[in-house]
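Here's the structure, in structure tokens; my notes come after.
Missing here: one protein chain of the complex. Every other protein chain is in place.
In order of appearance the chains are A and B, and numbering begins at 1 in each one.
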Amino acid sequence: MSADLRRATATQLRAGYRSGEFTSVEVVETLLAAIAREDAALGAWLHLRGDEVRREAAAADVTYAATRTAGAAALNALPPLLGVPVALKDLVNMIGTPTTAGSKILEGYISPYDATIAAKLKAAGALILGKTNMDEFAMGSSTEFSAYRRTVNPWDRERVPGGSSGGSASAVAALHAPLSIGSDTGGSIRQPASLTGITGMKPTYGRVSRYGIVAFASSLDQIGPFARSAQDAALLLHTIAGSDPRDATSSATPVDAALLKLPQGDQAASALKGKRFALPKEYFVAGMEPGVEAAVRAAVAALQSAGAVIDEVSLPTTEHALATYYIVAPAEASANLARYDGIRYGASKHGGGDLLDGYLATRGRGFGPEVRRRIMLGTYALSAGFYDAYYLKAQKVRTLIARDFDRIWAAGYDAIVAPASPSVAWKFGAKMSDPVAMYLADACTIPTNMAGLPGLSTPCGLSEGLPVGLQLIGAPWSEAGLLSIAAGYEALSANAPWRDQDPTDLAALGGAA
Amino acid sequence: MSWEAVIGIEIHVQLRTATKMFCPCAIPAEGDAPNTRTCPTCLGLPGALPVPNRTAIERVLAVGAAIGAKSPATTRWDRKNYFYPDLPKGYQISQLDLPLAEHGSIPVTTSAGAGSVRIRRAHLEEDTARLRHEKGADGTRASLIDYNRSGVALLEIVTEPDIRDGETARRYAEELRLLLRTIGAADAEMENGQMRVEANISLRPSSDAPFGLRVEVKNMNSFRSVERAIAYEMARQAEVLDAGGTITQETRGWDEGSETTYTMRAKEDSHDYRYFPEPDLPPLDIDPAWLAAIVAGLPELPGTRRARYVSELGLTDYDASVLVAEPRAAALFEAARAAQKELDAKLLANWVSGEYLRVAKEGAADPDPVQFAALVAAVASKEINGTTAKALFAEMITTPLSIREVIASRGLGQISDTGALESIIADVIAANPQAIADWKAGKQQAVSFLVGQAMKASKGRGDAALLGDLIRAALDR
Partner (left out) sequence: MSKLTRAEVEKVAALARLGLTSDEVEKLQGDLNLILEQWARLAEVDTSSVPASAQTIVQPMLLRDDTPRPSLSVDEALQNAPSRSGDFVRVQAILSEEADG
């Protein structure tokens, strides 16, 4: 039974709690036991709320028991995620818990306030299991730039989980949590979802409040769900989405109620009939692994055989998106990270001398190499004499990137289908010495962020035994549509042999146990 | 050699709002304990975000309209990046190329006559924290930081380099303050640091010569010091130039005690603020209907009002200036006139700038304008005398009262009946033989003494002028 509880989706957990089939305490104990056994090897977690979560689970069980006697209507009125464990990427502030953003410069920092999504998750009854590992300040594509620990891919301990939300992705892939929260500035949800074989969505910019999320690049950052099904991802997104008076960039666009009623099974598959998908040729570029391309093209063929119309299209600015991103994101980051000065919080090297020395030492030693690299890039791009050539130029190219996508929606396409990552998970260290190679890992996801669009990665097979993700990109606010398509693809591929396969190294992670 | 000064003024004013610019913390009050008015946003905690205060924006749009400036169809904020312990985020949210108001002017009258100062721009930004410096027992020096003021909404107003002397600079600052107070945009109390004036001063040999190297002068804590600091700095620079020296581009402070400027900051590496559009805030469209409503809500501006008082009401320039200089006084004057339309404007103006301003400066509450008008009307009609009126005025600012009822019920009406007054005078003269002797010895003040005694005997209701006449006549008899 406990193996089933580990594997259960959030949707299944809700049903089981309501019927009394099992309890939240049982689920939490099962997950905490798995984490205790496996996380030394997996490395997904930075902070666990073990005892608090046990108490919250017991309280949730009391509520379920009391409400069950009051009937179905009362059960329906319960908070939607009551008793469901969720993991938070360690850049989500939550009162009384550490927030490190994967950086030594925030070592020991305890947040005095809740991010809006933390407050929403609490109000929805979710149990925050803990905080997950990440690349420092979300800068990276492999989680190797965490200042704290290495997170491995549960499909192969020798390989990276992707990044920057590698901890949240690995935790869900390794059945340590049914749901987790990630952030996606250039692909940091979709790429690790692809590399760990789970579902991850970056919503439309403005769909989810950024209040309380440690900022990387403000005009690009979005918060989104990781899950093991489209339906679960939709449930979590529905919980955290919506306009927020504390985030001036959050949107007043109503949250789509369709997120809670995604089509399932045959209904979802048959809904694919007549859908029009655009297949951008620029996303199948030199350097793409043949096995990845094969899996993605097979998934596209499956959609076509289900009645969808596929057209090859061109998004000509794709080749410039990477350079554009690596100007805009570091520029914003150079300002966003200026607050880490060792004066109000964090690791400090002030004292005993010159103020300037305090700044230099605090920031020079507190930030890791990738963060320093990006602060340097961003500072340079904004500095006197270079602003027009770099930052302003990038903002103009950004307009062109957005226009490329606009043409696709104007032509009536329901979504763009593409690979989420040009490769499967790679070996540790393979790209650490070459920043440009590391940056290329996000080539398929970055254009979406530049345009602010929603995108997701859903598993579409294995290449050399490692997961491949199919990326779906949609028009603004089309999250429910994209997740419905993903649910349709899940139904189409339900019987594929790779669907039944657990991450190959999952058992081994437990070591002797 | 004679030099022409080129002076531009930059003023930061705290806007009148209940909360800070980008967070809902209350504005700190004088005497608030340190770090009691902070939140994640104004402390620059990881993850916190700014949300602009609508009232602050409306105040700046109102200022823009009042100075005849243009507001853009769309505005935005920019980040100004620099590191300092009083700046928690490592950047200040300010406005670079789309300020909320541009190209206005303020009329300024000086001893040389009427003129105006052009305003280049007015924008909205956030204040920094306050630093206090501490020297420990072991000689270590530290800064103590209070974030209460961090994020308070500031209006920055920059003039064109139109000003040529200290007097004009002072008058400009005074007129700007009056305008801000009149439209309710700011209290602008200089002594509380709510209004901070900086002057950029350079000299050139003639008005068609290029600008010289400029010196920035700070720490001028009163209008008087604005004028004096500029005069001092002009003289100092002229002396350097006359001696064949060169001016160093620097920031100088005004020392109130010695009445001199001193070097605060020598020429530093030119700042590279790396401004870029604030990505946490979308651009703000300024809806023309919103702007029109703000313009429609503007009160009469000081210059217009002064001119009207002189031309329509026949007040002197001086009386008009005194009334308009204090927005509360002008408001009382207007309200009282509205309540009693036939009231003599000069008499009313005298009461407002005399009795009212005197008590207002001591912190008294404003009187009810309808009753205030009734009081002045009773004086005008000689129904009550000045003594009674002053007593009633003092009473009405603490206790609500109806002037008409009080005059009737307390029997305060002025006694102008000659018969009644003469019997009082007879008693007073009989009781004060010494005064009679003084009068006979030629001491004129004996009359005022006797008038005072007679006024006392009439319980303050006697007509003072009539009493004087009657007493003189009685003494002569």
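To be clear about the criterion, a residue touches a chain if its C-beta (ideal position, glycine included) is under 8 Å from a C-beta of that chain, and two chains touch if they have at least 3 such contacts.
Everything quoted here is computed from the prediction, not taken from an experiment.
Contact with the chain not shown here comes from a single listed residue; of A:A41, A:A59, A:L392 or A:A430, that residue is A:L392. Checked against the hidden chain, the listed residues A:G43, A:G140, A:G182 or A:G346 yield one contact partner: A:G346.
Taking the complete complex into account, A:T204 is the one of A:S24, A:T116, A:T204 or A:Q471 that touches the chain left out. Even with one chain removed from view, chain B keeps its contact list with that chain: residues 17-19, 24-26, 33-40, 43, 51-57, 76, 83-85, 131-134, 140-147, 253, 255, 262-265, 268, 272, 274, 276-277, 279, 281-285. Contacts to the hidden chain, counted on chain A, fall at residues 108-110, 112-113, 204-206, 219, 243, 245, 247-252, 317, 320, 322-324, 326-327, 334, 338, 341-348, 350-361, 363-365, 367, 369, 372-373, 375-377, 379-380, 383, 389-390, 392-400, 402, 435-436, 439, 450-453, 476.
The rule is short, and it goes like this: only the chains that are shown with their structure count from here on.
In whole angstrom, the spacing between the mean C-alpha positions of chain A and chain B is 55.
Across the complex, chain A is touched by residues 39-40, 43-52, 79, 81, 83, 85, 88-91, 140, 143, 145, 272, 274-276, 279-282 of chain B.
Partner chain B is touched in their complex by these residues of chain A: 91-93, 99, 101, 106, 109, 111-113, 115, 210-215, 217-219, 245-249, 331-332, 334-335, 337-341, 343-345, 352, 355, 359, 379, 382-384, 387, 391.
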